[in-house]
Structures are given as C-alpha cells and as structure tokens.
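All protein chains but one are shown in place.
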Amino acid sequence: MNRTSSGGGTLLLRPPLVRAALVLAVVAVLEAAARGGLVEPLVMPPPSVMFARLVEIVRSGPFVTDLVVTGATVATAFGLGGLVGLMIGILFWRFPFSGAVFEPYLVSMYSMPTIVFYPILLAVFGLGTKPIMIIASTMALIPVALNTMVALRAIPPTLPKLARSLNCTRLQTYRKVLAPAAVPMVVPGLVLGFIYAVIGTIAMEFILASRGLGYRTGFFYRSFEIADMYAYILVISIVAIIVNVGLNYFERRIRRDMQ
Amino acid sequence: MQRTGVVLDRVGVVYTTNDGGSLEAVRDVSGVVADGRFVSLIGPSGCGKSTLLDVVGGLLRPARGGVVINGEQVSGPRRDTAMVFQEDSTLHWRTVVGNVAFGLEIAGVGRREREARARDVIKLVGLAGFEDRHPRELSGGMKQRVAIARALLLDPRIMLMDEPFGALDQQTRMFIGRELLRVWEETRKSVLFVTHDIQEAVYLSDEVWVMSARPSVIKSKIAVDLDRPRAPGTMGSRRFHELTSEVWELLRVESEKALDASGELRTTP
Partner (left out) sequence: MSTIETSTVTGLDTVSYPRAARSRRWLLPAGRVAVPVVALLLWLVLAPLTELVPAPIPTVKEAWDGFATGWIYPGIQATASAVFTGFALGTAFAFPAGYLLGRSRYLNRVFEPLITGTFAIPRIIVYPILLTLFGVGFQAETGMVAISAFFPIVMSTAAAVRQASRTLLKLGRSLNASRAQIAMKIVIPEVAPGIMVGIRIGFSISFIAAIIAEFFAAKEGLGLMISRAHAGLDLPRMYAIVLLVMIAAFGGNMILWWAERRLRRS
C-alpha cells in the first residue's frame, strides 16, 4: 500500500546481513548433515574439513604452479581474444555489410559447444595449453567484438562531423574522438571477455589438461580424494569471485571517469 | 458527514525519502466532489496533485486525514473508482476490446458478457471499427480513449484522471477534451481531473481547485459558471477569459514559489 518504505526496516533485515546469514546457514546445515552422518564423508566431507584442506592446499607448491599455469593461459587467451575481438568489432563497424553478413554467425558462437573442436586442435597443437588457450580465446572474442561494434555504431554522428570541422587527421579522429566516445561501452565487453576467458580456460582444463586448477579438480575426483576435490572447487570459486568483483569495480570506475 | 460523493477530509501525505528523511507532499486538503460533478485539480508542477489522486484511488495511504466515498472510508483500491493515467496504459499484446474489457476480466466477469459490454463503451468513446486493432495501430489520442473506455466500463462512481491528455499535442488535446465532455454528459460520472492546463481545466469543469506549491493546500476553489453543454464557442466568451485569468493569477504566485524553491529562477548570482 505505501511506497514510502526505504531502507528495509530494522537493522537486522538489511540485505547484506540477511545475505551473509543465509550463506552461513547453508554452511551450517551442510556441516551438521556431514557430522551427523546424514551425508557420507565419501560424498561430502564437512565444510570445516574442506576449509582446512583449502588452507593447506593454498600454501602448497603444486597449487601455486597450477594457479600460475591457469593464470598464464587466461591472460594469453584474453590477450589474443580481446585483440582479435576488437579488430573484428572495428571491421564490422567500418564495413557494415560484412558486419550484417557475419553477425548472426558471431552471435551463434555463444550457443556453440566449441569444445567439440578440441580433437582437431589437439591434433594440430598437441597436448598442452595451446588448444585450451585457443578455445578460451574464441569464447573471449565474441563479447569483445559485439560490444565494440555496438559501441562504435552508437557514437552520435555529430562527433565525426565535429572532428572533420576541426580538420582532424584520421589518426586524431580515431584517437581523440572515436575511441574515447566508445570506451564506456567497449569496457563492459572486455570485462565479459575476460570472464569468458576464465570460464573457458578452467572448463577446458577440467576436461583435457594435465595441469592447472581445472585439471586438478577432475584429477582429485578420479583419484577419490573427495576432500581435496571439494577444496579445489572452493578455491576455483573463490578465485572466480575475486576476479569478478575486481573487474566489476574496475568497470564502474572506468565508466564513472569516462561519462 | 455527507453520505454521497467523494469527501476529502484534511488529507496530508508525507513521503520517506531514500536517505531516511521525510518530505511533506500534501499538507491539508479538504473538499467534496458531489455526485456527477466534474472537478479539476490544478497547481504548479510537483505540487502533489497526482499524489492526491493516488490517495483517492486507494493506492496511497495518507499520513493524516482520509477520504470517504459514498459514506465509506477508503482503505484500498475500490470497485467504484477507476483511474486513467497520463502515460500510455494500454496492454500492447491485446486488441482494443481486450484492453477495454481488462478491468472486468480482473474482476472476474465472464468473457462473453465483458466483451459485449466493452463493444458498447467502445462505440461511446468513438472507437467503433477499431475493436480488433492492436494499440500499435492507434494514435496517442486513441490509446487514451481506450484507457477512458476501460475506466468507464467498470461503471465507477468516480473517475480519477491523472493528466490523461498531458502527452498529447494541442489540437488532439482540444478535440479529445470535447469528446470527453460528450461522454461525460451521457454518463454523468463524477470526475476528479488533474491537469496543468488552465484552459482545459476551466473548459471541462464545474469547479477548479487551485493548489499551492508543496506542501500543498487548496488555495482556492473556483466555481465555473459557464453554461452546459459547453460548445467550441465557450472558449471565446468573456466569462471564460475572466475565469482563466483568475486561475492564472492564483497559479502564477504559486508557480513562482515552486520554481524559486527548486532554484529555477535564480539566474543571477
């Protein structure tokens, strides 16, 4: 009836508190279920055991190696995919007809299980990080290309006109007018591309690597080290959340500075 | 207390702002819309006209005072009030008939009955022949007629109209205003009509309530003693000009206050 409510009433019902309480409650229920014998330790160890393993794992040497391998693959995949994506986006904008022809195929790549190409990549590049990197970079490429194209198309026509009236050179027009105008929309594409590079890399490692965070999770499942498997799932989740939160923060800052 | 009509009894509305403060939108408004009367609410922008309409419609609970319709205290949306909004409120996936019948559908009236009745009202508002069109095929003025027809079909005691022609261009606005009067002459509903157009208010109404800047009170209630039915010539009459100037004088002072409060007039440092 009233639209006067605002902060959500009492202090205890503040969203962040409720959220934290919900997460803690789920952990507590899992802990009780595991300790009370409701869930067999072979299916799920108590969360406290997972966390204990997690702390040990994070301090261990193999974890650092895995993290570095995964991080390097993500970085290369993003670098490659981002660069190609930017180029495709710019091309599709400069040559609208090619954009119109290829855009449905580019968008459809979202819905393609690109993993089916791995046997081909495996045959060409051999077992290693290269096939993973290539699949991850194709995933990273799509949002970058699409956002770049949309960003450039959204530039109001008065801006290029302004540049011409000021006798800007081609390079000046690109660097001082078009690029800054497009950045607020290109950055979200890059952020999404990075996230896809993370998802693609870990998912591919999970299936076909011999190193890396994703691989280790599958490895512990296959060797029935369930506590370690859960610990690794937690580690990956935490790393992914940190990456995501950091990127969101970065994106918000860029957008604020640019607009 | 009066048994029929709509009685506003010392209504006051206070909003809680997002930072936890409070904002008094309406201070103290009392008045009676007698059965079958056409009353306009006019005031500077942001003065709480629409807020007041929401209170009468039962969408907003006032902080003080209350509204009594036909002897009953308003505590929520009622069957005997119907609202028409400024913004397009047609359902774009339904035909004109489906839109007009929507209120009765929500109230649980069977399909055949509500559609038959909808077709009658559609003729009344001058949309005959458009029954099976979709809103995207209609002009802005026609969409507002659909909204008026939907309200009329509920057979309310009072129609609450929140700047229904505010988004239309001037010519359409004059024309649809005349049409509204024609329909009103036939149905004789009570109307509480929010507008910021002085000529529209005087032309349509029996009474014009001029509201002050926020927190609003009613500054003056002007009885419009122009003959009914009103004709296009009404607008050229001397009495019409006297009335509009009277409203404008009252409104000018309040608008300046409102603009001053918002900083709009402080052009010089």
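All chains are identified by letter, namely A and B, in their written order; residue positions are counted from 1 within each chain.
Assume a residue touches a chain if its C-beta (ideal position, glycine included) is under 8 Å from a C-beta of that chain, and two chains touch if they have at least 3 such contacts.
Since the model is a prediction, treat every value here as computed from it, not as a measurement.
Screening A:Val27, A:Met44, A:Ile90 or A:Ile155 for touch with the missing chain picks out A:Met44.
The omitted chain makes contact with just one of the residues A:Met112, A:Leu166 or A:Ala179: A:Met112. Residues of chain A that touch the chain left out of view are 8, 15, 18-19, 22-23, 42-44, 96-97, 99-108, 110-113, 115-117, 119-120, 122-124, 143, 146-147, 149-150, 153, 185, 188-189, 191-192, 195, 198-200, 202-203, 206-208, 214, 217-218, 220-221, 226, 229-230, 232-233, 236-237, 240-241, 243-245, 248, 251.
Interface residues of chain B with the unshown chain, by the touch rule above, are 57-59, 76-79, 81-83, 85, 87-89, 91-93, 102-103, 105-107, 134, 154.
Basically, only the chains that are shown with their structure count from here on.
Distance between chain A and chain B, defined via averaged C-alpha coordinates, is recorded as 51 Å.
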